[in-house]
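Complex shown without one protein chain; remaining protein chains in place.
Right after this comes subunit A.
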Amino acid sequence: MSAPGDDGVLAAEIADAQFGPAEVSAAVATARPRRNTPGPLDYLRRWPLQLWLVIVGLFLYLPLITLMAFSFNDSKRNIVWRGFTTDWYVKALTDSSLLEAFGNSLSIAALSTIASVILGALAAVALWRFDFRGKTAFEGAMAMPIVIPEICMGVAMLVFFARIMPWPQDLVWPFNLGPIVIAHISFSFPFVAVVVRARLASFDRSQEEAARDLGATDAQAFRDVLIPHLKPSLIAGALLAFTLSLDDFVITFFTAGPDTITFPVKVYSMVRFSVTPEVNAASTLLIVLTVLLTVVALRFQNPKEVAGA
């Protein structure tokens, strides 16, 4: 919440941004002296910064736009534009191995997200609430998967599931995905824990005590007070875990069996033969899906709660 005084300044700046300096200066001149240095929003009206903005935008999005554009290219090769078609989408959507890989990816992402959110949230709450011996060591160990190079994790998982705990073959869905799900949980739950811990820092513990005081048991207080407070971070953590799982290639590559190909691994193998627009179409669908998921998740979050009331 800003002090009343801040609102005036902010409103003036917004007015500047909307109407430009000439119109506003007349209106504002009586209210306050005009600044010589441009305000934070003023910079965006100067051409060097606008140019910079365009360059950054192109840098970020040109590859993606190219990918999407060529998914509509009526050519087997991805180099020359030969006309518009949606055939590649039809092909991608009827390619059973691609669809299976996509299905696997979604299942793995869903399962590992659920497990990661529960584990990560509980770990965060434990670290926040309790003091115990070896807490620092536990915290460090938990953050390891974040810093360990993915390739090492991948090899480690490969060795582990080959030697220490061989996973039985030919299991029914979703048990055949076990190794990948376990691997994904191990690298995504620390991210959830980090997000949830950050949110816990803003929790007023007397709220929990108030619930206890009003007759709630520890479990009821956890459910009625702490979980609602953590909700935005749980959603954010879940989203993070889901996307991490969905686009992981390295670790999945080492833990996937012949019948548990995921979407990124499948795309990689397709690309090894030739980069057809079918790959572009499939990738575009994945991008659209992730963007939609993000939008839905952001809608679902109450913006006031995110701000941390």
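The working rule: a residue touches a chain if its C-beta (ideal position, glycine included) is under 8 Å from a C-beta of that chain, and two chains touch if they have at least 3 such contacts; residues count from 1.
One rule holds in what follows: contacts and distances are computed from a predicted model.
Look at the chain that isn't drawn here: its UniProt entry, checked against "Spermidine/putrescine import ATP-binding protein PotA", "Cytochrome c oxidase subunit 1", "Acyl carrier protein" or "2-hydroxyacyl-CoA dehydratase", names it "Spermidine/putrescine import ATP-binding protein PotA". In the complete complex, the hidden chain is touched by one of A:Leu214, A:Val271 or A:Val295, namely A:Leu214. Remark: the omitted chain is touched by one listed residue; of A:Asp74, A:Asp87 or A:Asp204 this is A:Asp204. Although one chain is not displayed, subunit A still touches it through residues 204, 206-207, 209-217, 220, 224-225, 228-229, 231, 304-305, 309.
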